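A single protein chain has been removed from this complex, and every other one stays in its place.
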Amino acid sequence: MTNGKKLSEKSIGAVCAVVSIGAFIILWYWGTQATQLGLLIPGPFDVLKAVGTGIVGKVGRHSILAHAGYSLLRVMIGFIIGSLVGVVLGLLMGWYRIAEAIFNPLFRIIRPIPPIAWIPISIIWFGLGEDAKIFLIFLASFSNTTLNSMAGARSVDPEIVNAARMLGASERKIFTTIVLPASVPNIFAGLQVAISSSWATVLAAEMVRSSEGLGWMIVAGMNNNDMIQILSGIVMIGVVGYILAIIMRRAEDVLCRWNKSGK
Amino acid sequence: MKQKNKMKYFCISVVSVCTVILIWFLCINVFHMKSETVFPGPVKVFNTFLDKLHTKAPDGATLQAHLWSSIKVALLGYALGALVGVPLGIAMAWNKWVDRFVRPLFDLVRPIPGLAWIPMFILLFGIGITSKALVIFLGALIACIVNSYTGIRQTKETHLWVGDVFGASDSQKLFKIAIPTALPMIFTGLRVALGTSWTALVAAELLASTKGLGYMIQQARAISRPDIIIVGMLAIGAVGAIFDALLHLVEIHVAKGMNAK
Partner (left out) sequence: MPMEQERKINHNNIVECKNVSKTFITPEGEHPVVQNLDLEARENEFLVLFGPGQCGKTTIINMIAGFEKATAGSMKFMGKEITKPDSSRGVVFQSTALFPWMTTMGNVEYGLKMAGVPKAERQKRAQKYIDLVGLSGFEKSFPVQLSGGMRQRVGIARAYCNEPKLMLMDEPFGALDAQTRYLMQEELQRIWEAEKRTVIFVTNNIEEALYLADRILVLTNCPATVKKEYKIDLPRPRNLVSPEFLALRKEITSILDSTL
């Protein structure tokens, strides 16, 4: 009974999703075919076709997949360095008052500046190459992970820390075996924000100055007045963004299962 | 004892910030490790800041004029995004049918960062206020929807049952139980959205604009004036921090009011 009800609930949801997305696509198609809108925006099937030909063929000097690969590689390097530094610094600041006193005021000056606002200065400092982009992504992932790791270390249950002390853990062991794992759920919340922020930042950086990547693709589309290229780029950006979010969620499910399996 | 500790850590903080500025000064102005055309020293940045308050060169407007232009656009897009996003998020969480039809479309748009729409909007609407406001609107909208939705979904079933027992109508349950429960999350959404709006605005101004702080720093890069860039970045950061602090104040105020009731 309950099983059957659940199933129908699920299928109603699926039908509604198909209907609403279908209606959107039909409206889009009809709008481009039957009204003046067609002069401004390509139809949905033109965009899909462009994505297909972009994967087999080339947009600019590379295929769409290669552009996505360039963007992803930049994100990965900057994200890994940025989140490592962020986790260590955040945990130190959250756990040791002295580390907080030293670093937090500096961090609070830097943090409100969006990573995107660093684009011009990073170009002056690092030139137009990869270093500037990796630096920007480093900033984007660093500040989010630091903030959340700090919150994690601050909210460690003091009773658990006492338990570790009475079991003979040294102060350093308490940091590595208690504070770090206890903060993992918070760290992951930070990493999730960090990865989407990094993804947005790499696009912005590529839009400002680059010769490849998905950000380049849409801005080149703008410069050539090529709406199809912009929209197919956006589709790809959405797909990659979605995959990144899914990967992060899966990783969290595995690493934080002790935190969730009861609920 | 505690007071004394607080004092001690405060002093450490002051010393820390001063040390960094001193190192900055020493590296640039004393040891000349980098040229000031690449990495300006603190004195030059401060002078540029004072100068930019009344000089229009090299980008056509004073710092205040850029600032005001940016704030105006950001607040416009943000207000629109919040006005649409919060009610839509609440409606999606409260009404099954709205959820079923709107959510799939929303999930389709969500993974696309707001600033990816900039090129399309510029082609459609030019580089005026409309494209910028639209980008900001999208960014704010998504943050508001997500958080309002989650907030309403946190309403405890037992609380709704209490409403049922006392014969509350559907709308009474929404306004007296669900929305008050969701209020902290809604405020989180509003704060996140404000941050997103500000970032999106800077991105839009970097790419295509004729005024605003993002335009200012982009112009300064083109003519290699890192001192102006740093002044602009600090202004962007300061405005972002002030916005956030203000909204936090409102949040505390409203949350207090809710508790008093």
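When the chains are written out, they are named A and B in that same order, and each has its own residue count from 1.
Basically, a contact is a pair of C-beta atoms (placed from the backbone, for glycine too) under 8 Å apart; a residue touches a chain by one contact, two chains touch by 3 or more.
Bear in mind that the values here come from a model prediction, so they are computed numbers and not experimental data.
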item: Contact list for the unshown chain, restricted to visible chains; value: A
item: Residue touching the undisplayed chain, where the options are A:Val15, A:Ile98, A:Ala163 or A:Ile247; value: A:Ala163
item: Touching residues (missing chain, whole complex) on chain A; value: 157, 159-160, 162-170, 173, 177-178, 181-182, 184, 257-263
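In this text, only the chains that are shown with their structure count from here on.
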item: Chain B-facing residues of chain A, complex; value: 12-13, 16-17, 19-21, 24, 40-41, 97-98, 100-106, 108-121, 123-125, 196, 199-200, 203-204, 207-208, 215, 218-219, 221-222, 225, 227, 230-231, 233-234, 237-239, 241-242, 245
item: Contact footprint of chain A on chain B as seen in their complex; value: 5, 9-10, 12-14, 16-17, 20, 38-39, 97, 100-105, 108-109, 111-120, 122-124, 195, 198-199, 202-203, 206-207, 213-214, 217-218, 220-221, 224, 226, 229-230, 232-234, 236-238, 240-241, 244
